[in-house]
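I have placed the structure first, in the form of structure tokens, so that the comments after it can refer back to it.
A single protein chain has been omitted from the complex, and every remaining protein chain is retained in its original position.
Chain lettering (A and B) follows the sequence in which the chains are written, and residue indices restart at 1 in each chain.
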Amino acid sequence: MKKLGLIINPIAGMGGRVGLKGTDGADILAKAESLGAKPRANQRTIEALNELVILKDEVELITCPNQMGQNALVHCGFKPKVIGSVSTGSTSSIDTTHAAKKMLDMGTDLILFAGGDGTARDIYSAVKNSQVVLGVPAGVKIHSAVYACNPPMAGKLASLFLQGKTRRTVDCEVMDIDEKNYRRGILSAKLYGYLKIPFEKKYVQNLKTGSPATEAYYQQAIATDIVENMNDDFYYIIGPGTTTRAIMQKLDLGNSLLGIDIVHKKKLIAQDLNELQLLNKINGKKCKLIITPIGGQGYILGRGNQQLSPDVLKVIGKDHVIIVATAQKINSLQNRPLLVDTGDRETDLILSDYFRIVTGYHESRVYKVTRLVE
Amino acid sequence: MKNNKAKVRNFHQAKWDEEIIFELDTPGECGMLTPQIEPEIEQLVGDGISTLPQNMKRVRPPELPEVSQMRVLKHFLRLSQQCLGADFNIDIGQGTCTVKYNPKINEVLAGNENASQIHPLQDQSTVQGALEIMYKLESFLKEISGMDRFSLQPSSGSAAIFTMASIIQAYHKSRGQAEQRDEIITTIFSHPSDAAAAAVKGYKVITLYQNEDGLPDAEALKKVVSNRTAGLLITNPEDTGIFNPRIVEFTRIVHQAGGLCGYDQANANGILGITRAKEADFDLCFFNLHKTFGAPHGCGGPGSGSLGVNKKLMEFLPVPVVGFDSEKYFLDYNLPNTIGKTRSFYGAFPVILKAYAWIMSLGADGLTEAANVAVLNNNYLLEKIKKIKGAAAPYAKGRHRIEQVRYSWEPLFADTGITTEEVTFRLADFGFHLWSSHHPFVVPQPFTIEPTESYSKDELDEYLAGLEHVVREAYEDPEKLKGAPYNSVVHKIDHSTLDDPKKWAITWRSYLKKHKCTD
Partner (left out) sequence: MDKRKEFVHPYIPNSVPQVKARMLKEIGVESIEELYEDIPESLRFKGKMNIPQALGSEYDLKRHVEQILAKNRSCSKNISFLGGGCWRHYVPAICDEINHRSEFLTAYAGEPYEDHGRFQSLFEYQSLMAELLDVDVVNVPTYDWCQAASTAMRMAERITGRSEILVVDTVNPDRLSAIRNYCTPVLTVTTLKHDEQTGMIDLDDLKAKMSANVAGVYFENPSYLGIIESQGQAISDIVHSNGALSVVGVDPICLGLLTPPSGYGADITCGDIQSLGLHMYYGGALGGFIATRDEEKFVMEYPSRLFGITKTAVEGEYGFGDVAYDRTSFGVREKGKEFVGTAAALWGITAGVYLSLMGPKGMTELGRHILQKSQYAMAMLSKLKGVKVPRFESSHFKEFVVDFSQTGKTVEQINKALLDENIFGGHDLGGLSKELDNCALYCVTEMHTKADIDKLVTVLSKCLG
């Protein structure tokens, strides 16, 4: 019997309606509640669970007490096994992390979680890359790419996965607000890592059938193209992302997963550099930058790779920016442009243009990059 | 203005629950008897088989089913009833396919023994009629496009695209630039074959996405055109039905960079006699005879893609072309730099014949009238569909379209969660097709409708009534759509096995091996 875990962050999504950015931390929550915000996560989870009701007798459900999952499941007619406890009063991310760890240990096939970026981050810290998960969107800001586009879709995709009708998984970025920057008044997102989610193109892109060729296949095709065209005179600055990771794998080089690496003459020169280290390394050298959209919003700069500051970009030069992305990633943007938010308006404007995106072996697509005024 | 004649039919498709032909196997039955060999021959040469090399004698006869004649007929007639041909329904839902009326007189003409019983290698003096028809069709296509020479050889639109890519490559090769020029540019709303066929020729393919107007942007084009550009392959109007008024700028940009421009005219039906490849400065173009020119689609072929080129590319065309020396027609193999052959012999002759007859029936004025009415029909539908709650016509707000429209059920999806696929399956319950889009689905929840000139206003209203009915159901009772179709040939198909190598069964014998225990 398949095991499905459910974890709801009951306070996620409360901030947006009352004009707050997220509900991390007890003080923000108190503020939201005082402003009259009502919990939404439960309702949205129920929308997802409705798609799973047909599997009621074929799947074992494991969840957390009360508003963290039990209430929603019982409402839909499920009989879940309840684990863990809830801290009195407001729930905290510790409860989420504990529950996810327990579910991983119990050999859960899929953990469904409802929340926002904060919740995704909590799940990630518990299970890292060893558990298949899927997010039901209920938070206000979602940069993480681990969420389905709406609750019913999350339910449908979970259902397919549990029935074995889609067997593929794909790594997606876990992003959350960069607190350090936020306190300095800069809104930016940090890349924390990658979670495995079920992959069924139909629910990401509405295609007819599941793809026998995986995302990894296309990423390898891109990597082959990039490596084929590498010029020994240049220093290649490789940004984070699963597609850029494939390039490093093609070259048989370890990569820092979340940070900026430099490759020269197909060898790893430096790893996980911050902005200052980067500037030191590339000053006066011919370089090319390889970046890929990070997170579900389509940002190629400014979310998850802030080390690539306006100063760094000035040294590299616009003509030496190479953007890589699978066609599926491009199409998931649903015609929205790729976005840049470097923190410097002029740099953003220079980068607002049509770019040739490498989407495979000997294939590219011309797509718009623009700065978004938030 | 409600049309009271437009009803939603209480339709049910023929459903025979017919076996797979192999299940009709009855040992000993036979469907055909072959002619007996004359006894004198058998006396002279014996059974013939003894002269065969031992290892080439088939050991076990092929395990074809044994079925008597009437049962074979019944079987296939039943299958045919379970197929919704354009002759039976208001076939406007297969956008981009241009499913128009296929005149039955053309079938009669193609059945003439002087069309069906002639061999391609006959002495040319004995096939002057066939060559005349091919030559004359070419002359019509030259008039329609403004191009200088046509090859009728390619077997379809995609084959014609491949031929265009081959000619482009041969052209650059003749100028010593084939290695340098290794990129082909196309657009996301062109047919997938515009990209795919170019890739077969080793080209790197650059695809332009559309801008907010739904058109490829000249700025985007300028970004990627260079001395590496071999050519541009583009449709206009694209599958959105929007005509790109800046097309001449596109061809100019590519020409300036030294590339060639190929016009995919699969969407020619709305512009016959209105605008031509020549004025837009294209070097190559092709037409689908089985779309625009009234030859039938045949479940997916045979078709024919007639490829036209300007003077400088004539020498590269596949051979032979058809010539006329003022006295007789002849097969002309004298093209110095021909790319060779893309198909055996000369082209899909029955399709060519039907297209010829279709054009002769309509004449020049008729072609333009067909285009005009196709555009009229399309804009009539656009006006009505825009008003259906749940439907949207993205791009070119407030503007008209040419011969088809790429619509979207996105509002319906947002309101009800019903997808374009679910709408399609429910429409089958009323005897309608509805097609979404080529991949990728750039327009979310897409559907594409192309009425052509063949259906009456009443029929268009009937289709609209069907759409409205299904949409209303989606809002009131979405669960109903999820189980559709109910009145079609079969019920909800389980596609999950078809991508699993352990489970897929492409032939009956494979199916038996994987899914059934054989007795």
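In the analysis below, a contact is a pair of C-beta atoms (placed from the backbone, for glycine too) under 8 Å apart; a residue touches a chain by one contact, two chains touch by 3 or more.
Remember, predicted model here, so these are calculated numbers, not experimental data.
Enquirer: Considering the complete complex, identify which of B:Ile133, B:Val254 or B:Val443 is in touch with the unshown chain.
Expert: B:Ile133
Enquirer: Considering the whole complex, which of B:Ser151, B:Thr229 or B:Asn379 touches the chain not shown?
Expert: B:Asn379
We take it that only the chains that are shown with their structure count from here on.
Enquirer: Can you give the whole-Å distance between the Cα centres of subunit A and subunit B?
Expert: 40
Enquirer: Would you tell me which residues of subunit B are touching subunit A in their complex?
Expert: Touching subunit A from subunit B are residues 188, 195, 199, 203-211, 217, 219-221, 223-224, 417, 419-421, 439-442, 444-445, 495-496, 498-499.
Enquirer: Over in the complex, which subunit A residues touch subunit B? Could you list them?
Expert: Going by the criterion above, the answer is residues 152, 165, 205-212, 327-328, 330-331, 334-335, 353-356, 359, 362-368.
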